[in-house]
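Dropping a structure here in structure tokens format, bear with me for questions.
Omission of a single protein chain aside, the complex is shown with its protein chains in their original locations.
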Amino acid sequence: MSEQKKSSNPKTESQKPRIGVYICRCGGNISDVVNTDALAGKVKQLGDVAACRVETFMCSDPGQATIVEDIQKQNLNRVVVASCSPFLHELTFRTVVQRGGLNPFLYEHVNIREQDSWAHKHDPVGATSKALRMINAAVGKLHHAEPLERIRMGNHRQTLVVGGGIAGLKTAAELAGKGVPVILVEQSSSLGGRVALLARTFPREDEGSVLAKKLIAQVTDHPLVRIFTRARIERVSGFIGNFDVKIAFEPKPDASASSDPQGAGHSANAAEVYASVGTIIVATGADPYKPARGEYGFGEQPAVVSLADFLRQLATLPNGNFIWNGKRVRNVGFLHCVGSRQVEGVNPPQADGKINDYCSRYCCTAILQQALTLKMRFPDVNVFDFYQDIRTYGGHEDYYTKSSAAGVVFLRYHAEEPPVVEPGENGSALKVRVKDYLTFGEEVEVPLDLLVLGVGLVAHDIPELIDLLKLPVGADRFLQEVHPKLRPVETAVNGVLLAGTAQAPMNIEETLSAAGAAAVKAAIPLSRDAVELDPFVAEVNAEKCNGCERCLTECAYTGALFKETVQVDGESAVKARVNPGLCFGCGACVAVCPTRAIDLKGWTLDQFDAMIDGLVEAVPVEG
Amino acid sequence: MPAKLTEAHRQALKLFREQHSDLDGTLKKYVADFRHERKQITEALRKGAGTVPELTRQTGLPVDQVLWHVTAMRKYGTVQEAGADGDYVKYEFIEQNGK
Amino acid sequence: MGATLRHQTVDPDFRNALARFGANSVINCFNCGNCSAICSLSKGNTPFPRKLVRYAQLGLKEKLVQSPELWLCYSCGDCSVTCPRGAEPGETMAALRRYSIASFDPTGLTRRMYESPAVTLTVTLLLAGVLAFLLVSLGQAQPMHGWIFGLVPYEVVHKVGMGVFALLAIVSVAGSIGLVRNYRRSMDGDSPLRGLPLRARLRVLKQLGQEILTMNRHAQCNEDETPAPWYLTPRAIHYSVMAGFLGLFTASGLNFLFVYFLGWGWFPPARVLGTISGLLMLYGVSVSLYQRYRGKATCVTSSALSDWWLLAFLLVLAVTGFWIETAVSFGWAGPVNDTVLLIHTTMAMELVLLLMVTKLAHAVYRPLSLGLYFARQQRDIYEANGGNHD
Partner (left out) sequence: MSSGNGAAMRETENHFDVVVVGGGIAGLQSALDLADQDYRVLVVEKQPSIGGRMISLSKVFPTLDCASCITTPKMSAAAHHSNITLMTYTTVDAIEPAGDNHRLTLTQMARYVDTSACIGCRQCEYVCPVEYPDPFEQGMGALRAISVPFANAIPQYAVLNPEYCIGCGACVRACASDAIRLDQQPKTLTVEAGAVVLATGFHLNSTSLKPQYNASRSKDIVSPLQVERLLAPHGPYGRVLRPSDGKIPDSVAFVLCAGSRDQSIGVPYCSRVCCMYSIKQAMLLSGALPTADITIYYMDIRAFGKGFEQFYQNAKAMGISFVKGKVARITPQPNGDLMARVEAIEEDGRVMENRHDLVVLAQGIVPELVSPERLGAAKEEDGFIRRPDPLRPAWTGREGIFVAGTAAGPKDIVDSIMEAGSAAMEASHYLTQKRATADANAPSLELEVIGAASE
């Protein structure tokens, strides 16, 4: 494969490989273990290595400048960087190589940090030798590298938003405002999600339903937004810029849809809808945790309610005495971390066998907001707050301060010793026994007329969508982003983005920010006529293909591999062919092909052979 | 390399000195102290490797200043680590690089 | 902590009761522990103020009055100044002391006086009226222009004095017993002195005596304050008030003993002691009043009625005392001087009478608590050494 027929870069043509190898110290992450200077000495002796340098931070501007300069001054035509995971910086260095004037795919990334220095902290000599072998493999691979071009595909410049809560509405409003057409699909019959049900939001004390209505108004009449309620995604295929979606509808129960407060009537539902979109935003939200029967008396004691139920009912109560279910209430308790921060062996596992060991983020502030509201409206009511840590972060601390000043009494329990809820005596409905760590671990007994469980958030159950979009899911059942710091709203599926609580618990303000961030990431690829995809897809050598179709049965991606009948020497023959837009480059077809007729671009079988040789070859590792 | 200053350079230097004249002598004193301390530590290090407390005893300078100078010298390549002595790192002078 | 009361029910209404004693910010506390850790006096097994603030938050009344820590505090105010929540633990401590004094008074008068300025005023005036009437009506038997000490005949002084001291003794003993009983209860009925060898008991006495004489603990307060001149430190001011008070008390006693009982007619040591003590008192009380008025020192971020009451009382006492002394020295007479004497005598008696129901009660409770605290320290040392002292 080393003989290239065509090349976009004259530099690489008919030239002997001149390979530059760049070794990164990564501060000390690598060089504290790997002897980078000795390594560089050995690398220089490898075949066709024309330059080898060591830098403290290869990814820094001076590091990058070195590569560009060497390519130009030393006529390098292939480049290896040995540094961190390609996940972090492969793209960075491909861009650098391109800046230097080379085809970006004449580049090989070697991970001598995660796979070497970090893994072999206590064996510097071994790690150095391993690094050398890894670089040798990359050099070997580069001997067989050829310039590749990114695949350019058409771009459907519109977005599908799944979920009609505030995250979905906000992304739709922003995108439509920017001129990107949006198809919004909501499973239920109304828009606005959970926020529409909130009496007051924090920290601004806005009316939840008012906020939701405003957002709904922004999208419902927008010419670029089409809303479908009682709808679900039935089929998705394709890739960024070219997702083909089928939307199906729940049958209408009866004609009473108009009773819907948020007006499902905005959407003209049909039997089914087909659309092609460039990007997809998943804004399917989260649900409040539903306590198990008997969990802190829930479901058994009528005086135990969840926060969601409490705030709904509190909003409807008249002022005066605090009457709950017909009874005057004097003592109310709030219990934090119900369904969150659970501990193995203390809290019973959930249906899937896991415990919810994460913090639900919104609940501390939400609880204190309710406690404060309660104290403000009914000053006679005693309020007790059972907590582990009060997590009113940032300005939310104000709720903690104010609810304290309003007279809420706080008691701190340890997760290992959760409060015990028992039937009350002497006229109170309940009795909560708690080992209070603010009072030197003394067991304190609090008589209560009402206990509000500060329930956390759990991921909304969307197995079909997860399956359709091949969405990664974290251990906490929430959808998983590519990288929590670098790319917090993107998923491993290019073009599919996350907005709001589908990803993790958030409050309204954070949800709206996240939605904005998802919207911008959805808009960026749509700002161009075409999308560019990595060229690492399968390619069939028609001459070698014997039409056995084994690859077709193995391919997991619909439409990626298909057969066609061609005329070979006057006879018709069945040959496999690849649709590069749909191929994920998984290599399953390569593995089953009996004639070595299929290769992955950028990862050819010859290259694998060369890499294996490179790893086992006798290299000057001693010394 | 303009090893010799041109007239333009001299004019610029003059202007700079005028605009940043060290009226109360703060900078002058800072630089004098800096040079003096650096010299003392360099001399102490020339006698052999030492930890920061050892260098402090030899020079009589404030201990945090000694650490700072050693750190600076390490950064600019005239000092390197030479093992440890209990809870303290030993530093040694690199003769050949001493500019 | 020792043993604890299990299953203690909380009473959040207690903080409302406490608010009437001047603690308004108990609820603000989020139990970070800064106050206890900033306090130089909060040591070993007697941590405060947070412990007491916490008990107050939960309304654990018994635990509150059982806590000797209440009286170990000198109100330096460091805790209130550095409190991250503005919860004013120092004020809470002061209010809890008032609550505690009130709770030892079976008559309930103290509580009412703390809760209401009107009651305080009424009681003060009423009692003054009764005393004055008593003194004047009996004194009227003598010619008004006579030698002024003839104003109050011996029998009156004697009878009233006996009555006063009897009353005082009863109230003090009742209060002290209450405090000790509470303290014992917090130790599960154990006495802090039980099993302590004599030497250790003597050491407790010695420590207590030293502390009363030097107020060394008070000197540990206000670590962060830029040191005031020695004569303006809270310790010096408090010391001068206390020494002045004790000195005057002693001088009066000596005078009574030698001049009236033994009929010496003139006893210079008592006069000298009285003069010095009076000056000390005058100085301490004036500075204290001024500082409270200006809100200058950390310890006087806020002052309750009981604080003003006591200081005002002491000030008037000191001023009238000097007036009388001057009058006696120069042989002045006349109705003005008689009236001044009347006021002085009335107020002195009233102060003594109200000892256990006013802020002055701390003069009894603090030494007592300190004694118990020292005893407990000695016992801890004793037990730590396996029963062998030293």
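For reference, chains read A, B and C in written order, and residue numbers begin at 1 within each chain.
Going forward, a contact is a pair of C-beta atoms (placed from the backbone, for glycine too) under 8 Å apart; a residue touches a chain by one contact, two chains touch by 3 or more.
The structure presented is a predicted model; accordingly, all values stated were derived computationally and were not measured.
Contacts of the undisplayed chain with visible chains (whole complex): A, B, C. The hidden chain makes contact, of the residues A:Gln64, A:Asn155, A:Thr373 or A:Thr604, with A:Gln64.
Note that of A:Cys84, A:Ile135 or A:Val531, the residue touching the chain absent from this view is A:Cys84. Touch with the chain omitted from the figure is made, among A:Gly41, A:Gly177 or A:Gly587, by A:Gly177.
Touching the missing chain, out of C:Lys63, C:Arg85, C:Arg98 or C:His344, is residue C:Arg85.
Residues of chain C in touch with the missing chain: 1, 30-39, 42-45, 47, 50-51, 81-86, 223-224.
Although one chain is not displayed, chain B still touches it through residues 1-5, 9, 11-13, 15-17, 19-20, 22, 27, 30-31, 34, 51-53, 56, 63-64, 66-72, 74-76, 81, 84, 87-89, 99. Residues of chain A in touch with the missing chain: 26-29, 32, 56-57, 59-62, 64-65, 84, 88-89, 92, 95, 99, 156-158, 170, 174, 177-183, 201, 204, 206, 211, 214-215, 223-226, 252, 265, 268-276, 341, 357-359, 361, 364, 389-398, 401, 437-438, 440-441, 476, 478, 483-486, 488-489, 503-504, 508-510, 512-521, 523-524, 527.
What we mean here is this: only the chains that are shown with their structure count from here on.
Note for the complex: chain C touches chain A at residues 1, 4-10, 12-13, 15, 27-31, 51, 54-55, 57-58, 60, 85.
Of all residues in chain A, only 382, 384, 390, 400-401, 404-410, 412, 433, 436, 438-440, 442-447 touch chain C in the complex they form.
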